[in-house]
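The complex appears here without one of its protein chains, the remainder shown in place.
And then chain A:
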Amino acid sequence: MTVSGWAYIALITLLTLGAAIPLGLYIARILKGQVRFLAPVERGIYAICGINPDRPMQWQEYTVALLLLSVIHVVILYAILRLQQYLPFNPQHIGGMSPRLAFNTAVSFATNTNWQAYVPEAQISNGAQMFGLCVHMFVSAAAGIAVAGAVMRAFTASSIASLGNFYADLTRITLYLLLPVSIVAGLFLVWSGVPQSFAPFATVHPIVGGAQTIGIGPMAFQEAIKEFGTNGGGFVNANSAHPFENPTIWTNILENVLLLVTGFALPIAFGSMIGKPRQGFVLYAAMAIILGAGVIGAYAAESHANPLHVAAGISAAPGNMEGKETRFGIAASTTFNVSATGTSTGAVNSFTDSYMPLGGLVPIFMMQLGEIAPGGVGSGFYTIIVFALLSVFVAGLMVGRTPEYLGKKVQAKEIKLAMLSFLILTFFILVGTGYTVISKTGLSSMANAGPHGLSEMIYAWTSASENNGSAMAGISADTPWLDYGLGTAMLFGRFAFLIPVLAIAGSLAAKPKLPASSGTFPTDTVLFTGLLIGVIIILGGLQFMPADTLGPIAEHFQLFAGKTY
């Protein structure tokens, strides 16, 4: 661990947490319909689509609108991926994807997961990237934030079942948040040297002789929304470790901040929406503390050299540099990967598979906690709200009243829905991993043995179920079992979680907002922040401890005992 490393972490912290506050206030204004600088465009969209932006929707209608949109998008994306050889912007003449890979990819991008079972350079055309994947990077992100907005309205409403208008939310978030930020960030990336080109791959002849093909394409603007929408699907296979996607430390800082900032901004927006900024800050602080602990943990783990490398006399670096870009170093690499797994961004700038076992445990655990530090755009917020409801429920009884969060009573219905959503995540992560590591079909996808192989598989199932999209790699992702299995996990991880959340929002919105008194459980205190973190770890993380013990934790102790697999 170095001073410059700590300074880098401090810089990212400061930029992210600082930028999140004005951004959050801005998002609150967008959600309230107060941002109007593109009003003519907005009105035009509503007119063409026949949307009445002021028509309120109950949770059922809101959910159906979102599901319908997602289904249509999955189908269109599936078609694009299957038929890309017939479509324009395909300078490399890349053929259509197989049905199972197209299914996996279509689901992956429609669910904001961005799990990439394909090799971008070889299997996807520029056109499919732009009109297929990139569109989803906007839409899935906007949908996530829209749901977060709906959940926020559940707490501003009193005895009103309405959660807002999904189409209006989607349009406004895209127009006023995602597009402007992506354009500005994209221009910065172009200026920094990220390609934005429709030309075929460049062929160069290096001085050592031979020929080398260098993949380029319309990368820069996709890179911007890839981070800002917590998507993560890299234009190239190496993702943000590739010098074209992430050429300098400055682009690295920008990308790191971009993928975190909306997650932290949403609780601020929430505080503003409900008129109680402290309530938002509590969630913001809990997110920051968990993420901070993760970054520090991973940084510490990676700052130890691999004992086997040391024994072999091949580690000159002060820590574990295997799989890391020398231009970023340990601090910037671990910060980026932990940030990406704390959100639902599938991006990486270093190879998690090469991390030390405990360094690899951190990203896994960050995802298993439910991606709430700060989580994907929208999903992080609504997930931490579910945790807040559970915290209030478990400990709230201890003040001698039926638990209530922000004036809304937390009762059987909310608990049932909350438990259901967590149950589904647990099921896919553990049952998926469990079946893979003993079945013949599953084992055929694994390239590594021992606890490390298990870690990779836990990582894959966790990443898919939690809609993260990053991978530890070391597995053959494009196999029938993993394509369909992980595809299903992504679908359920997104929608089987989101539907109960919207149902909770609907139920809460319909409840009367109770006035707070001195007998009310206080949820804007340091104590509640601590409680929330405890509940996130106990209810969100404990069920994965046995699996993690056999994976990264066992690997750690075995490695330091000198045993490898």
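What we mean here is this: contacts are C-beta pairs under 8 Å (C-beta built on N, C-alpha and C of every residue); 3 or more make two chains touch, one makes a residue touch a chain; residues count from 1.
The criterion applied here is as follows: contacts and distances are computed from a predicted model.
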- For the chain that is missing from this picture, which UniProt protein name fits: "1,2-phenylacetyl-CoA epoxidase subunit A", "Sarcosine oxidase subunit delta", "Potassium-transporting ATPase ATP-binding subunit" or "NADH-quinone oxidoreductase subunit H"? "Potassium-transporting ATPase ATP-binding subunit"
- Message: Considering the complete complex, identify which of A:249, A:394 or A:510 is in touch with the unshown chain.
- Response: A:394
- Contacting the left-out chain in the complete assembly, out of A:3, A:207, A:312 or A:561: A:561
- Item | Absent chain, residues of chain A that touch it | 158, 390, 393-402, 407, 410-412, 415-416, 418-420, 422-423, 426-427, 430-431, 433-435, 437-438, 451, 454, 512-515, 517-522, 525, 527, 531, 534, 538-539, 542-547, 549-550, 553-554, 556-558, 560-561, 563
